[in-house]
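Take a look at this one; I'll ask things after.
Here the complex is missing a single protein chain, while all its other protein chains stay put.
Should a chain be cited, it is by its letter among A and B, assigned in written order, with residues numbered from 1 in that chain.
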Amino acid sequence: MKRLAPVVLMKNELAFTTRSFTIDTYLGEPQNLVRIFSELDAHEIVVINLGDLNSEMMKILEAMSKGSYVPLHFAGGINSASDAALVVGLGFEKIGLELRSLDLDLPKIQSIAERVGSTSTSASISVVCNNLGDYILWDWKSGTRSSIGLQEAVNALNGSGCGELKVNSVDRDGSGLGPDIKLASQVREFTDLPLVYQGGVKTQADVDFLWSLGIDCVATGTMLSTYGPHKAALAHYPLSDEMELRWR
Amino acid sequence: MEIVECKRCVMNNTAQPFRVNSEGCNYCTPAILRIKNVLGKSRSDLLNIVSSIDRKESNPHGYNCVVGVSGGVDSSWLLAKAVKLGLKPLAVHMDNGWNSAQGSHNIYKLLSTLGVPLHTVVLDWHQQRRAQLAFLNANVVDVELLYDNALQEVCYSVARQYGIKTILGGNNSLSEGVEVGRNWVWHKWDGVNIRAILKKSRVSSANYPIFSFYRYLVYRYVWGIQWINLLDFIPEFGKEVALAELQRDYQYLPYGNKHFENVFTRFYQGVILPEKFGVDKRRSHLSSQIVRGEITRSEAEALLRLDIYPSRALRRQDIESICVKLGVTEAWLQDYLAQEKGSHRTYMHDPTVNYLIPLYSKAKSVIRQLTSRQSERNN
Partner (left out) sequence: MNRVTIIDAGIGNLPSLVSAFNRLDLECKVVSKPEDLKTTMLTVFPGVGHWGQATSRLLESGWSNAIQEYVQRGGNLLGICLGMQLLGRTSEEAEGLGLGLLPMSTELNEAHGTRVENLGWNRVHSPEWSAHDWLGVENGRAFYFTHKYSVSPLNPQQSKLLSTDFPGVIAAVQLDNVIGVQFHPERSGKSGLDLLAKVVEWAEA
């Protein structure tokens, strides 16, 4: 069954949408957003933290876990298998790790998969287009392009023990210009792993199309957290009855 | 305290001052006049207002009015009506971090079906949390003063931002004809009081939307922005009718009680007011319905015997979320509920809104009563 997942992205314990990975619309209190999406029966909620996994964040995550009746995915600040185990212990179904460097991040992903299981380990890549039109990885922390190409990254992740791959289009992020279909199709070709796509999704038609390409889960921040021409903060999710019609 | 009840409505002496008379009390008697006033409005009265809004210079986006939406029945129905009357509203929502899922969903369904654009003002959560705690620490009765006051400032400031000259408010005499107990609330324009309560707990009020009489004057007479309670021109408005239409046309999910679209507000009305202050705000909502003829007094009494919260599970869930989000323990909360009541009066307050304006309103209502009696005598 295909999934549509709202993304709740936090910085300094406040929720925001992003545009090309820079902070865009302020959405307010993140626990409330998680609760709202859970009540609206979202298929899964992706929680991303742009910061460290400190005790404040752990408290927030614990509250989010208690307040959700749908699966939760957490990414951000996970540096070790024990970090991952801690967050899984709070009740999160999946831990996301960003692949930015093959040397540093692959072993991390492997050790986490061994510790919490591959079904709980999700690897994430952020992708931009270089001048030649090829897809390469983007390192959001340093704000630079890496030399790792898309296929190289996906091949590495195929054997890493992760149970899911999340691909983020930096260019389309928060743009509402529609998803990067070419990127989504390429990744689908390069791997059999369950796939999550995020970036630029605007309408249910975009979601349906990505699902038809074989993407298992469409993740979106802007589409489900804002409304209208003024990008007003408003959390919403298609009610279950409607989702019936769209199930693939 | 011995309970004295009104025999017409369900207000009682938990509302102060409370005076019974031969027919009712000092809450339902003026309501009758207010409601009669609205019921006497004609279609042309409404259309005159609408065309005066239309005639005002519209802003670059083409909006000619602002409608504050909270997800509640009154403002939702008002928005739908405004669109039906041909107005071009910009919906405004104030998010204080406590939206319920149903509230958020209802707003979305309503706006997207009607094709109405939205501007949301999301309050700074860190400041909001501390401001609410400041109100709790002050042990004052009107904890919602913070929200109600801010909402007005937000509506006016957004109207100003977009160059819109009219705000349509959801307050109305038909569903709110019977006022809430005077001791249950503080004056909603008293920004001075808000700042003083926040200052006591060392919370900065910088950039927090705070309204006042002064700001009203500036918005009204400098920027030319008018606030119209349009529902007071629509005699067919009624709670049941409105809810049925909203459910039919927008798959609106009902909440169970007035203002239950906001988690903190329902906690305030369902726990704080009854347990700390002995106040059941439903008394005034139900009394308005009695005066309007929508329900009988015994039906109202039966409803009052029910728990304010539709379910125990919801009440428990709310208490848990409130504690977690405010950063307090349940023990602290219990302690707060047991503490002695404080008074808004002990904090600095605005003399204009607390004394001058009530005097002016009282004068107006006396004049209205006299002229209505005069015209009755003439007829």
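Operating definition for what follows: a residue touches a chain if its C-beta (ideal position, glycine included) is under 8 Å from a C-beta of that chain, and two chains touch if they have at least 3 such contacts.
These numbers come from a predicted model, not from an experiment.
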Contacts of the hidden chain among displayed chains: A, B
Taking the entire complex into account, which one of B:84, B:312 or B:377 touches the absent chain? B:312
Considering the complete complex, identify which of A:23, A:90 or A:156 is in touch with the unshown chain. A:90
Tell me where the left-out chain touches subunit A, residue by residue. 1, 3, 38, 41-43, 62, 65-72, 88-91, 93, 117-120, 163-164, 192, 194, 216-217, 240, 247
Which residues does subunit B use to touch the chain missing from this display? 311-313, 316-317, 320
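As a working rule, only the chains that are shown with their structure count from here on.
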Measuring from the mean C-alpha position of subunit A to the mean C-alpha position of subunit B, what distance in angstrom results? 39
Looking at the complex, which residues from subunit B come into contact with subunit A? 93, 95, 97-102, 104-105, 107-108, 111-112, 117-120, 122-123, 125-126, 128, 251, 263, 320-321, 324-325
So in the complex, the part of subunit A that touches subunit B is made up of which residues? 13-14, 26-29, 31-32, 35-40, 63, 66-67, 227-230, 232-237, 239
